[in-house]
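First the structure, which I've put down as structure tokens, then a few questions once you've had a look.
Every protein chain of the complex appears in place save one, which is left out.
As written, the chains take the letters A, B and C, and residue 1 is the first residue of each chain.
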Amino acid sequence: MPDYNAMELMICIAARLLEDGSTLGVGTGAPCAAAMLAQKTHAPSLFVAFEAGGLAPLLPSMPISVGDSRTFYKGLMATSMCDIMEACQRGMVDYTFLGGAQIDMYGNLNSTVIGPHGKPAVRFPGSGGANDFASLCWRTMVLTQHDKRRFVAKLDFLTSPGFLTGPGAREAAGLPKDTGPYKVITDLAVMGFHAESKRMQVESLHPGVTFEQVQANTGFELLKAARVTDSEPPRPNELRILRDEVDPYRYVIGR
Amino acid sequence: MPDYNAMELMICIAARLLEDGSTLGVGTGAPCAAAMLAQKTHAPSLFVAFEAGGLAPLLPSMPISVGDSRTFYKGLMATSMCDIMEACQRGMVDYTFLGGAQIDMYGNLNSTVIGPHGKPAVRFPGSGGANDFASLCWRTMVLTQHDKRRFVAKLDFLTSPGFLTGPGAREAAGLPKDTGPYKVITDLAVMGFHAESKRMQVESLHPGVTFEQVQANTGFELLKAARVTDSEPPRPNELRILRDEVDPYRYVIGR
Amino acid sequence: MPELTSGLGPLFTDPDPDAARAFFREKPRALINKVMSVKDAVAKLIHDGDYLASGGFGVNRISTAVLHEILRQRRRNLGFAGHTTTHDFEIMCAGNLDGEKLLARVDASYIVGLEARGLSPHARRVMQSGEVDVCEWSNYALACRFRAAVTGVPFVPIRSMLGTDTLKRSAGKEIVCPFTGKKLVAIPALYPDVSFIHVHECDAYGNCRIKGITVADVDLARCSKRLIITTERIVSNEEIRNTPYWTTIPSFCVDAVCEVPYGSYPGNMPGEYFSDEAHLREWLEVEKDLDAFRAFLKKYIYDVPDFDSYLRLCGGVEKMKQLRAKELLLPSA
Partner (left out) sequence: MPELTSGLGPLFTDPDPDAARAFFREKPRALINKVMSVKDAVAKLIHDGDYLASGGFGVNRISTAVLHEILRQRRRNLGFAGHTTTHDFEIMCAGNLDGEKLLARVDASYIVGLEARGLSPHARRVMQSGEVDVCEWSNYALACRFRAAVTGVPFVPIRSMLGTDTLKRSAGKEIVCPFTGKKLVAIPALYPDVSFIHVHECDAYGNCRIKGITVADVDLARCSKRLIITTERIVSNEEIRNTPYWTTIPSFCVDAVCEVPYGSYPGNMPGEYFSDEAHLREWLEVEKDLDAFRAFLKKYIYDVPDFDSYLRLCGGVEKMKQLRAKELLLPSA
């Protein structure tokens, strides 16, 4: 038995992908934990931007809301949603982390409805800032549980853009050049997107997980990267910081 | 001999046109003196807005620049040019005072060039905020000296819109409904605009001035209002306040 | 010329800037005392059928007192801008119960959820019933609807929503840029009939200061036809005038000033008090059962005369001291 859980692994992998001195648009929960962990390890000057207006806080604890006072506690600036989103649209925000009820092979996300829009079987919150971040930040990362209910062949509603219908579709739709999904980090594997086909491909498998197992939990055909590696487990110092400093009450990692 | 000069008369007439509780976009000089006089007589809650961002200051003295610190001294807000201009575009600003090197019968103004644009005989500053105020405030007032060099049949350059080419032209151009020139106050007379033809018409004559004299100083045919009145000279309390409180160093009224 | 998509979603309000200008021309600008009770402000300014918008960010710096009063005065057939609405949306949805319909139309960018706290069972019930007309937006797009309205133009262009069902279910329209030939989405102006914004301090005329993120409120205040300010405290006009560059909302936008200390409770108010997570959990819990929810609403909202009474029911001064300690990162009493 490993001495860490799936969420801890996901957060550590996500944190490592964030470069020092880069900018990140995030929400609460696991993405925020990943950002805090990155800041406390290799990326002390990672600029975290919250869509409600908080910029680069010294987070004393995990925010409960994207707009609560923690999101600008000792921040460099407390500003407006438009100021943050304009920075994204201008090309100043490198990464974002999103989630969703459904994701497809092109990294498109649904967080709006299951069933018909006018009278849905399930109503979710909607885009919030997700569509904006997915449209305007350079690289979109997704953190989610891996199961067939989420990884679907066809979304009930395309809330936030991945590669849409495939190669060239983002550009044809008018979205900013060279943007799009980058990584999908789940409890089973890390996936990226094939350079030409823009389809989701498995890039690394978590300890003890096989490609077949990932495919079995996915509602569409997954590609395999040219080289599929083993996901690196959490390092001792990552786990220590994550548990002692980032999320001592185990709000996110406790599940 | 009257106990006041032409500038004092113009400022007093301009001040009386400003209603209490209205909003006014102004520059420096005579318009600012008129606004201060109005505040100190009948319109204590006249909101003065300066295009650089000053809103509703308690002016300790006449500003030298539309952006100097006097323009927001003990103001209600010190904001941005866009915030002020957006208020104009939204319909929140009632009056503006403008000037210019040339004015025509429809109240159009030139403050850009005399001669060809590429290599002008005289280069003036250009629009500044004048085109915006003339386009977006409800009522435009002009304060200017009255002579044939200024009141011309054809402008060298149409910097800021009056009624453009006449009835319906502002609407056809796309300018906001029901806006346009309201009064032109000179050292000879007060002019308004004919309701149908939108042409400049004399509405009141200053003491001792005849219509013929005004026409002789105007490069286009002036209309006469149905009833041409006598301009009311400065009242003693207006003169006292103007001289003692508004412009004690006679920067504006001294000429 | 590329093919252009127009959203199929309903436009609940008129984006015509000349219609808005005609309204704003008549809006009073004078410096007059606008202090009144929340009860009077809601009675005077919010009418059945109005389109409303809430300041702050769902459960942070919200005008809870106004939201409760709208329930108490039983307004009906309202429109609402769901711009990251969380607890505010939850309260509005409480008016859609037993065949009553407080909420009839919503521009949705974020609704029914309370972020990390989970989804509101009753808000989902309401939104899954089909009884509320919905138009979808992203948060930025909805913020830009206010931005266009503030600017007095019928639309502003943006580059998000392109290629998605969010655009198709919005009322945005794709256009082609005359300079670059690029596709953009034209986002129509939204002028709410009434907005309510909670601030840290303002004077009796309504000149306001917000000490923290402003979310969309600088714009929302300016584009709303009528505006109710609730404030932690009223300060003198002299104090406002001493630092005019701290004013975030000028008085000529404001119709009512209501002094409501702890007015964002159970939400967070930056620098003042943190959210009451236990009470917010209680809301989510009781909503699961309609009888329990009815009893809860009766106890906390319909049977109390005002917001102060609600605060007393929720723990009064002792609770507020705890939330203040939590906000300021002090050891809790």
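By our rule, contacts are C-beta pairs under 8 Å (C-beta built on N, C-alpha and C of every residue); 3 or more make two chains touch, one makes a residue touch a chain.
Because the structure is a prediction, the values reported are computed rather than measured.
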TODO: Could you tell me which of A:L136, A:I185 or A:V202 touches the chain that is not displayed?
DONE: A:L136
- [ ] Using the touch definition up top, pick the residue from B:T159, B:N217 or B:S231 that touches the left-out chain.
- [x] B:T159
Open item on the list: I'm checking contacts with the chain that's been left out. Which of A:P31, A:G100 or A:P176 qualifies?
Closed with: A:P176
Open item on the list: With the missing chain put back, one of B:T23, B:Q89 or B:T144 would touch it. Which one?
Closed with: B:Q89
Task: chain B residues touching the omitted chain (full complex) - done: 27-29, 51-54, 60, 64-69, 71-72, 78-82, 85, 88-89, 108, 112, 117-132, 135-136, 157-161, 164, 169-170, 172-176, 251
- [ ] In the full complex, which bits of chain A touch the chain not displayed? Write them out.
- [x] 20-23, 45, 47, 54-58, 72, 74-79, 86-92, 94, 136, 138, 176-178
TODO: Since one chain isn't shown, list which residues of chain C touch it in the complete complex.
DONE: 6, 11, 15-18, 151-159, 173, 175, 177-180, 182, 184, 186, 188, 210-214, 245
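Here, only the chains that are shown with their structure count from here on.
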Open item on the list: I want to compare two interfaces, B-C and A-C. Which one has more contacting C-beta pairs?
Closed with: A-C
Open item on the list: Need the CA-centroid distance for the pair chain A / chain B, whole Å please.
Closed with: 57
Open item on the list: Can you work out the whole-Å distance between the CA centroids of chain B and chain C?
Closed with: 40
- [ ] Between chain A and chain C, tell me the centre distance in angstrom, where each centre is the average of that chain's C-alpha atoms.
- [x] 28
